[in-house]
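Excluded from the complex is one protein chain; the other protein chains are retained at their positions.
Chains: A and B, in written order; residue numbering restarts at 1 for each.
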Amino acid sequence: MIAILILIPLLPLLGFLILGMGFRIIPRKITAIIAPCTILISFILTVFVFYNHICLPASPPYYIFPWIHLGPLKIDFAFLIDPLSILMMLIVTGVGFLIHVYSVGYMKDDPGFNRFFAYMNLFIFFMLILIMGASYPIMFIGWEGVGLCSYLLIGFWFKNHDYNNAAKKAFIMNRIGDLGFLLGMFLLYTTFNSLDYREIFAQAKVMTAGNTTLVAITLLLFVGAIGKSAQIPLYTWLPDAMAGPTPVSALIHAATMVTAGVYMIARSNILYMLSPLTMEVIGVTALVTALFAASIAIFQNDIKKILAYSTISQLGYMFVALSVGAFTGAMFHLATHAFFKALLFLGAGSVIHALGGEQNIRKMGGLRKTLPKTYWTFLIATLAIAGIPPLSGFFSKDEILAGVFESNTSVWIILVIVALMTAFYMFRLLYLTFFNSFRGTEEQRHHLHESPAIMTIPLMLLAILAAIGGLLNIPELFGGSSRLSGFLAPVFADAVAIQQRNTPLTYATEWILMGVTLSLVLIIIAWSYQKFVKQNKGLQPDDAPRPLAVKLIIQKYYIDEIYDMLISRPVLQLSKMLHDVVEVRLIDRAVNGLGTLVVWTGKTVRYVQTGNVGFYMFIMVIGIILILFFNILI
Amino acid sequence: MTPISTIPIHYYLIFCSTLFCIGVFGVLVKRNALVILMSIELMINSINLLLAAFSAYTNDPAGQILVFFIMVVAAAEVAIGLAIVVLIYRTTHSIDINVLNKLRW
Partner (left out) sequence: MLTVLLILLPLALSLITFMIKDEGAVKKFALAGSLAEFAVAVAAFVQYKTSCHCTLLFHADWFSSMGISLRFGLDGIGLLLVAMTTFLVPVIILSTFSHSYKLPSSFYGLILLMEMALVGVFASFDGMMFYIFWELALIPAWFICALWGGNDRIRITFKFFIFTFTGSLFMLVALIWVYLRTPAPHSFGFEWMLAAKLSPMEQSWIFAAFFLAFAIKIPIFPFHTWQPDTYAESPPAGSMLLAGIMLKMGLFGIIRWLIPICPQAVQQWAPGAMTLGVIGIVYASVIAIRQQDLKRLVAYSSIAHVGLIATGIFACSIYAMEGAVIQMVSHGINIVGLFIIIDAIERRTGTREIAKLGGIASKAPRLAIFFMIILLGSVALPLTNGFVGEFLLLLGIFEAHPIFAAVAGLTIILSAVYMLWMYQRVMLGKTNELTANITDLTWVEMATLIPLVVMIFWIGVYPSFFIETSLGDVLQILSLPINK
C-alpha cells in the first residue's frame, strides 16, 4: 500500500525529471506518451487506493522518511489518506490526465513542447504532495511548489514581457499569502507543539470556541488561502495569469491549484469551527469577492478573463460555504467546479485554437456551426455553472444555498444575485461566441476548424463529468442518498459535532428556494438571449459613452492601478530613496567620514612640525616644566 | 677636616638651578648649534653637581656612581652631536639651527 502511495506523486515527478533533463533530445511523440501516462497511472493507482479505502477506512498516516527532525520538532514525510485527500487526488489526477491529453493536441506546434509537459508533471507532483501530506509543512511544500509551477507556466512564453510580469505578479502575491501561512504554522507549533494534523486536531477538539490563539492561527492560515485562492485583496494575479497557455489556466487556475485554499480550510475544519470570528471574516471576504468578481466578469470581453473572474467568483462561493460550516457543500462545489470550469477553459482553448489565438469575444460569433463538438460541450458546462438541473452545478450550488439559508438569509440573497450574474455573463459569453454570425477577419473565417480528436475527446469526457457530477451527492430531497456527504462525514465529524445546528430546512422550504432561484436564472438566460442573440446588442466599442459606474466596472474598479499606486510605486521609490539617501548619503558617508576625520586630524596636527629646531626645544622645555608642575600639584 | 656639610644644601640647590636655567636659556635663545651643545652640557653638569652633593649629604654612594655614568653618556652624546654638527656644516656651510628646517610638515 505504501509503495503505491509513494508511486502516486513519484510518477509525475519522474516524468518531470525525464522530460526536464532530456528536453532537447526526447522526441515529441515520446513526450506525448510519457507525460499523460504518468498521470494516468497515478490516477489508476488513486482509484485503487480509493477502493482499498472503502474496504479499510481509518488508516494512520503513512510514514515515508523524516524531513526535519530537531528536538521536539518532528516533521516527517508522511501521507494522510482519508476521504478528503482521496477526493482531491481523484480530481487532480483525473482532471489532470484529461488536460494532459488535451494539451498534447493544443501544444502540438509549440517549440517548448517538452518543457511544457515537464512543468505540468511537476505541477501534478506538487499538487499531490499538497493534498496527501499529513502535516502542515508537507502541505506547505506542495503549496509553494504549485506556486512555482504556476509561475513557470504563466510565464511559459517568456519572450513576452507582459506574460513575465503576470507570472511574477502571481508568484509574489502567492508569497504574500505564504507568509501568512508560514506564520500560522509557527503559531500552531508554539500552541500545539506539533504540526501534524492528527495531533493538532485531537488537541484542538477540546478547546473552547473563540479561543484567541485559534482565531489568530485560523486568520493567518486564511491569509495563505486568500493568496492561493485569489480572494480579495490578493485576487488580481488570477486574471493576469491567463497569460499562460489555456490548458494551464484550466488545470492550475481553475480546477486544482486555486482550490487549495478551500481544501486547506476544509482540512483544518475543526480549527475554523472553533473560531467564529474567523468564519465571519471568511464569510464577508468571500461574499464580497464573489459579488465583485462576478460584476467585473459581466463587462469583460476576453474569453479567458471572463472565465478567470468567474473562477474567482465561484471560489468565493466555496469560501462562503466554508464560512457557514457547510464543508461538504464546499468540497462538492469544488469537485463539480473542477469539472465544468476545466471544461469551459478547454472549450475556450479550442475556440482560441480555431481562431488562431484570438481571445476577444467581440470578434467571434457563429462558431456553433463550425465547432459543433466544442459548442455542445461548452453549452453543457455553461448550463452546469448556471445551475440548471440536472447538471452538476445545480446540485452543488443548491447545497451551498440551502446551507447558507439555514444560517443567514441576507447572505443567501446575495448569493442568489451572484448566481444570476453568473448565469448572465456565462450566457453572454456563450451567445457572443457561438451564436449569430462570425465577426472576425476573412482569413480567420477561412481557417475555422474543429479541433482534432485528441482535444475533443477530453472535452467530451469532461462534459460527461460536468453533466453527471451531481450524482455524487444527490440530496435526499430527490430521493438520493448524499453519497459524498456520507463519504466525507468522518473528516468533518468533529466539526459537525461542535457546530450548533440550525433547524434543518423542511422539504417544502427547500423546494421553494430552489424554485425561486431556478426560475430567476431561467429568466436571466432568456433575457440575455433576447439581448445578445435576438437584438444582437452588447457589442459597443470600448469608447462608447457609458454611465460612470459601468466604466468603473469595465476598468476592473481600477484595483490594479490602485495597487500600483499604493504598493508597487512606493516600494520602488523607497528602494531608490534608501539607496541614494540612507545608504550613500547617511551610512556610507558616516563610515567614510570616520576615515576622513582621521586624515583631517593628521593634516591639521602636522603643522606643529615647523622644522624650527628652536621651536621644538622651546616646546620641549615647556613640556618639562608642565610635567614638573603637574607632579607638584598631584 | 671641614665636612662638606658645613655648606648648606640650599646653596647647592640655588647654584645648580641657576646653572640649569642658564643652560636652558642658552638652548632657547642661541642659534649657534655649538653653543646649544655647550648649553646642554651645562645643564647636564648642573645635574651632576646636584647628584654629587646629595650623595655626600645622604652618605649614599649611588649618586656619585650615577654621575660617572652620566658623564660617560654625555661624552658619547657630545661626540655624536659634534659629529652631526660637523656634517651639517659641511653640507650647509653654516651651523645656524634656523637653517635646519627641511624636515617640517
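Definition applied: a residue touches a chain if its C-beta (ideal position, glycine included) is under 8 Å from a C-beta of that chain, and two chains touch if they have at least 3 such contacts.
Since the structure is predicted, the reported quantities are computational estimates derived from the model, not experimental observations.
Shown chains touched by the hidden one, complex as a whole: A. Touching the missing chain, out of A:148, A:379, A:533 or A:552, is residue A:148.
Taking the complete complex into account, A:140 is the one of A:43, A:140 or A:222 that touches the chain left out.
Of the listed residues A:82, A:178, A:196 or A:398, the one in contact with the hidden chain in the full complex is A:178. In the complete complex, the hidden chain is touched by one of A:369, A:534, A:551 or A:576, namely A:576.
For the chain left out of this panel, the touching residue among A:69, A:534 or A:551 is A:69. Residue-level contact of chain A with the missing chain is found at 20, 23-24, 65-71, 73, 137, 140-141, 144-145, 148, 151, 155, 158-161, 164-165, 168, 171-172, 175-176, 178-179, 182-183, 186-187, 189-190, 571-572, 574-576, 578-579, 582-583, 587-588, 591-592, 595.
The definition used in the following text is that only the chains that are shown with their structure count from here on.
Each chain gets one centre point, the mean of its Cα atoms, and the points for chain A and chain B are 97 Å apart. Against chain B, the residues of chain A that register as touching in their complex are 606-607, 609-614, 617-618, 621. Contact residues of chain B toward chain A in the complex are 24, 27-28, 31, 36, 97-98, 100-105.
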